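Reviewing the structure listed below.
Heads up, this is only part of the complex; the chains shown haven't been moved.
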Amino acid sequence: MNKPISRWPVPDLNDLPDDMKARILDVQAKAGFVPNVFLALAHRPAEWRAFMAYHDALLLKETGSVKDSNGLANSLTKGEREMIITATSAVNHCLYCVVAHGAILRIYEKKPLVADQVAINHRKADISPRQRAMLDFAMKVCLASHEIEDADFAALHAHGFSDEDAWDIAAITAFFGLSNRMASFSGMTPNPEFYLMGRVPKQK
Amino acid sequence: MNKPISRWPVPDLNDLPDDMKARILDVQAKAGFVPNVFLALAHRPAEWRAFMAYHDALLLKETGSVKDSNGLANSLTKGEREMIITATSAVNHCLYCVVAHGAILRIYEKKPLVADQVAINHRKADISPRQRAMLDFAMKVCLASHEIEDADFAALHAHGFSDEDAWDIAAITAFFGLSNRMASFSGMTPNPEFYLMGRVPKQK
């Protein structure tokens, strides 16, 4: 398992600018290890910072924190956002993102089976009809965004999604399309730890 | 031509945070108008800032400013970067990006015909074999990033591209894949000014 984590040179943590180093140490403290994406993208600090800022804007936003023009709030849970990422990454055949975000999905949703289901065939996953509609919309943004039309938004609204949700679904799908391409092209490998996370009860 | 520029509410320039407003006024001063993308994404300031930071990291970097592990510098001209964007956006059927970046491509390359050629069929475009190889790599990242392998990098190296160039080509393709999906899904329309830019000699 000594395959390098990227085709590109990976900088030493201690050679990184302070803000990057601080963020990485913070993640390490929470996760117990440094997810490879933080190091594999680090040789380009400006892109790294933009990538992380985009990531945080989409994934750290509090559910219910903003409202659309109809007064409907953003409603995607953090687990649902990871569901979108897992489905998108599977369609794009991105090993890093399916494994890493599948792990986070299992943890957020507390459903050890859901990530594999969503990755293999979201139509067969043990999810709600609302989540199914969410993933159908995401898959269309992923595969044929130029064909998105009124009917696609109507299908979301029928399940109670707000316009803020529609944007969130599309933006998460689009951002991880970027992430998938970067990870696949650069040969980024997932940390072994991710494969098992969320599959077994946490040991104390 | 009173079609709205987006399905989403577009904020008034004066309601935006100072940094966003400053950037937009700066663009307006240079271009003579505000490209719609700056306004259409503005209702989400955090995403807007990350988007612009990513854009700038990829497109404003000076040619020759960094070197790869073989001592080869980054060599993509600004025109070549726009060529990648135009080809990617055409494959993704993104009206906004083909029209806007096609305009910038014409201007940078001082070739009034090249953008239409690259958008319709890059194999027939009046570009160098090196640029053709660059676009072939970009198209594979765009359409089948999971199939990128050693042979694809070798094809780039055969034309003198550095590893920094390979990353730049892939990252620009990946980032505009994000941009294309956002523009198409949100119904973003290009400013009419873009359609003609770079096609006729500048009037004095």
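Worth pointing out:
Lettered A and B in written order, each chain numbered from 1.
In this section, contacts are C-beta pairs under 8 Å (C-beta built on N, C-alpha and C of every residue); 3 or more make two chains touch, one makes a residue touch a chain.
Worth saying up front: this structure is predicted, and the values here are computed from it rather than measured.
Because all chains derive from one sequence, the complete complex can be expressed as a copy number, which is 6 in this file against the 2 shown.
Definition applied: only the chains that are shown with their structure count from here on.
Across the complex, chain A meets chain B through its residues 7-9, 44, 46-47, 49-51, 53-54, 56-58, 61, 69, 92-94, 141-142, 145-146, 148, 153, 163, 167, 170-171, 173-175, 177-182, 184-186.
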